[in-house]
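A protein chain is absent from this complex, but the other protein chains hold their places.
For reference, chains read A, B, C and D in written order, and residue numbers begin at 1 within each chain.
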Amino acid sequence: MSAPAMTKTRTLVLARRGIPWGDIVFKWLLRVCLAIAVAFLVTLLVYVVYKGWSRLDPRLWENFPSIRRPERAGAKSALFGTLWVISLTAVFCLPVGILGAIYLEEYADPDRWYNRMIELNIANLAAIPSIVYGILGLGVIARGFGFGTTILTASITLSLLVLPIVIIASREAIRAVPSSIRQASYGLGATKWQTISRQVLPAAVPGMATGSILALSRAAGEAAPLLLLGGLTYVAYVPDGVLSGYTVLPIQIYGWISQSREAFHDLSSAAIVLLLIVIIAMNSIAIFVRNRAQKRW
Amino acid sequence: MTAPATPSAPASPQGPLGRARSRYGERTVQVVLVAAALVSVATTVGIVVSLVPPTVEFFASVSFAEFFTTTQWAPLFEPPAYGVLPLVTATLLITVIAVVVAIPLGLGAALYLSEYAHPRTRMTFKPILEVLAGVPTVVYGFFALRFVTPTLQGWLPAGMSPDVFNALSAGLVMGIMIVPTVASLSEDAMSAVPRGLRDGAYALGSSTRLVAVRVVVPAALSGIVASFVLAISRAIGETMIVAIASGNKPELSFNPLDAMQTMTGFIAQAGSGDLPTASLDYKTIFAVGALLFLITFVMNLISARLVRRFREVYE
Amino acid sequence: ACGGNQGNPTSEAGASGAATGAAEPTKELAGDVKVDGSSTVAPLSTAAAELFAEQQAKVRVTVGTSGTGGGFEKFCNGETDISNASRPIKDEEKAACQAKGITYEEFTVANDALTVVVHKDNTWATCLTVEQLKKIWEPGSKVSSWKQVDAKFPDEPLKLFGAGTDSGTFDYFTDVINGEEGASRTDYSPSEDDNVTVQGVSGSKGGLGYFGFSYFEENADKLKAVQIDGGGGCVAPSVQSAQDGTYKPLARPLFIYPKAESLKRPEVLGFVEYYVANHKQIAEDAKFIPLNAQQEGELKADLDKLKSQAGG
Amino acid sequence: MIARELPAAFDPVFTLENLSVFYGDYEAVRGVDMRIAPREITAMIGPSGCGKSTVLRCLNRMNDLIPGARIAGKITYHTEDLYGDHVDSIEVRRRIGMVFQKPNPFPKSIYDNIAYGPRVNGLRKGLDEVVEQALHRAALWDEVKDKLKQNALALSGGQQQRLCIARAIAVKPDVILMDEPCSALDPIATSKIEDLMQDLAKEYTIVIVTHNMQQAARVSDRTAFFTAEVDKEGVRHGRLVEFDATSRIFTNPADKRTEGYITGRFG
Partner (left out) sequence: MIARELPAAFDPVFTLENLSVFYGDYEAVRGVDMRIAPREITAMIGPSGCGKSTVLRCLNRMNDLIPGARIAGKITYHTEDLYGDHVDSIEVRRRIGMVFQKPNPFPKSIYDNIAYGPRVNGLRKGLDEVVEQALHRAALWDEVKDKLKQNALALSGGQQQRLCIARAIAVKPDVILMDEPCSALDPIATSKIEDLMQDLAKEYTIVIVTHNMQQAARVSDRTAFFTAEVDKEGVRHGRLVEFDATSRIFTNPADKRTEGYITGRFG
């Protein structure tokens, strides 16, 4: 038995053995990684605000686009187009996404091949390039269903595009509801749907809201599929219905970037700021909802 | 405890446990829910249905060999050439640049947030990274073209000065775009590593760096790799950045300073031009779309595998 | 860049003055007019739409930029009312329209001078012959340095930018330079989006590109236009040279194709009438080259014909 | 422990006959026979993983909710086969209430927590009285009467657990099952719940699982001792070792394993 020496005389056995350079450098490297990402974001924001500063005034949202007079042009039609498309996208994708998530989380037997297939399928859809959804929208919705290049087509296409995000986020939210809540409800003689509709869903609302808002803000920023769906168009009116023609902010921005006159580039920066405000506002709501919800259990 | 007055006679059961009321509502609900879940399947079917027939027709006119082995892509020219390789290599090159940027940055940020940062710091920076993920890609494209490229032209020595449209800035900016994908998913995977493992390692006298590198990263590895795969998928599928910033020049080149066209870039360009539906040109879009779909599909399968394995690690 | 624009003699007051002047006592019209097609012509039609909107606020004109070919595709599919075109409709497009029972009018609304541009600091290429252009652009061309174009030129790498294959501009340019529509070398950056060419050429010293005259006008401070020698000596692109036919072979007319069926709708008819009646103002406003006297006469005749049809 | 006179003969509320419970292929509990008497407190004790919770959850078919869980053998509730074809598991759970280890109030008001059970069972009117009665019965009324609209999560752990008991009582069950109801509570809250249980046993049949032998000794009338046995293939199965009056189990157990456990020689 060789116990470690334990004499009173040894001192400072716990002292640091030299400066841990490796640890210090490593920690700073990690910090730098984070800092680069954040610095990039800041640069981007500063740049677009700086570029767009001269056009950040009511002309931006009160005027229609103009090819002749960039100094008078605005993004009114695109702003309203975005609001229309996003609202309609919400109407389509939120109920379907949330109900689908309930099915997968609460009803589906994960051992069944068809449920596994649905799950795998959703994971796949989440990573399919958005331009492929554009092809889908063009071939099936615009031409196949004959909806043309309208707000309706754009919204359906974007709904399908963000549906996986809504489903995945809603599933997370539903899963995060402690099973003790479900048990308590069943223990009181509640049926499955009663348990889900009265306990699980209300408790999952914050999480689902977060996911939904993030999904919609993705839809709000999406341009690629709409390029194939007639988005690149001079539109000088506010849409008045789901079958109306439209343009949206990202497309309008793309259109202006594609102009060669510098004035349009300033204008597109201003429109970018407008779009970012819309999106950051949506993100902040999501974050706010999430942070409040975290205090629950 | 006082015994009940009549200990022997139990309350007789209040009627049978069966219930006449059949629960039609519950069944209806289930049907509705299944229908909602099937929308996603319908979407995939829709994608396949819209891709496959034109692609099949395309390959009736253009041989597989020409499509996959020749190196000139000029489907809309006279005479046309259908070698998809330039689009594929451009996609790969830009993706590689993006990944080279995103993986170290994303992983570093994730490690910092999950292992070093105070919870308050994490609460501040995670949303900031998420904003980065939420920035529309048009904006990134604009930034790449108008800021990053001029900056690079200013910095790099004359011989290495990139073209106005080039793969490098598109790739760099795309890398930043996918940093949040890597960071946030890796961070999730790292936080999912049970506290106990970290405690175990700390209790053996590891520094935070060793805990991070030797315990957390290996334990979260499949989740981390899955985040890479997803980020790569996003990079492959990204359209607006390349449409705006990389030029639309389908040329077989591995020089990131050159302009090039990716698969998505081609679809966006040709698709927004809205070609005659009956033409071979039009089917080209679908053939490239199908190839893109196939590539991301395979990537996703790999990632699903990894995620499943990841889930099994601890139990 | 803005300065350059403001320096342009075309005044807005003039434009709207002309517009109101030309206006007969108008009745309120309403409805949608879908215009699509050539990206070259799009600014012209957009300018027309903007001006028209000042009179008829309830008519909603949208202008797409699918390219001439793409525009005809939609047009003959019955999806649009008016197709913009930077070249006349082709036989196969005519056939496609016929197959769908779509009939149309053709109006020449402005001229364009396809402009070959180089970098501002390019001091050597002040004038290029059609043969030199062909040498650069023909299919399979391996010309990669200015020196290969002309031994007198410096050994500067040549960076090419040009129109997207779906455009009338491409069709026209390849036709007159390379002798066959669609025949072109392929290793350049093609784009529907002419800004790519502006950015590209202004960003590379050895750059060369071509596009519509209006884009050059808008970016005259960043780019230099090359004189073209089509056999009759070097001629610079300009309003004058395009109108009088000396800018050969790259001057071309621009068209709109309204659908006959749509012209029965008063809002479409109203827009087309306005467009044709104010073509000069619109062209100047959008920095295009207005019609010459002869073209204008023909257009007037066409318009009268249209009016009489509408009346009868 | 308070020995009360226990009837030797009784009409059992539950009769378990050769009950085995499976999770998928794994037989977690094997061959249990038990007869649970009305208006008594029956305790189940035994080391961790011996299947106490498993058996308890079979009594109100909570195990139905676990994919792959199933039983063999028979459970009779009064005179009815609890797993019979005609039986509606939702109705079963209404009759046989349950209180869980960790207090699990819904993230709603105190009132809504109590009213939830009656509501899902179709009650629309007279809810106020039901809520008040249940809270009285669970000895919680005085503490919460002024804040019925307040979120139940703001209550202390012990109050939450009593709320859960009140919630179970509000649907007027015959039986209350409790799975380690005090293990998350401090001593004071524990003793309040124990008093409440003894009080409730005047009206209800109570089955409780506990890790805490002292608690079983203090509150229960009869005690079932479970343990886990390893079979020839090395698989562990929960077994009922001994089931008898609590006073007997704790003073004069028939089985040596029970004695070993009680005296702390293992577990």
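Throughout what follows, a contact is a pair of C-beta atoms (placed from the backbone, for glycine too) under 8 Å apart; a residue touches a chain by one contact, two chains touch by 3 or more.
As the structure is a prediction and not an experimental result, all values here were calculated from the model.
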Identified contact with the non-displayed chain, of D:7, D:31, D:47 or D:84: D:47
Contacting the left-out chain in the complete assembly, out of D:59, D:110, D:152 or D:217: D:217
Touching residues on subunit B - with respect to the absent chain: 118-119, 194, 196-207, 210, 214-215, 218-219, 313-314
Positions on subunit A contacted by the hidden chain, ascending: 1-4, 6, 8, 10-17
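By our rule, only the chains that are shown with their structure count from here on.
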Chain ID, smallest distance between chain and overall C-alpha centroids: A
Chains most often in contact, by C-beta pairs: A-B
Relative to subunit B, chain with the most remote C-alpha centre: D
Centre distance in Å when subunit A and subunit C are each reduced to the mean of their C-alpha atoms: 40
Between subunit D and subunit B, distance of the C-alpha-averaged centres to the nearest whole Å: 49
Multi-partner residues of subunit D (at least 2 other chains): 90-91, 95
Residues of subunit B engaged with two or more neighbouring chains: 145, 272, 277
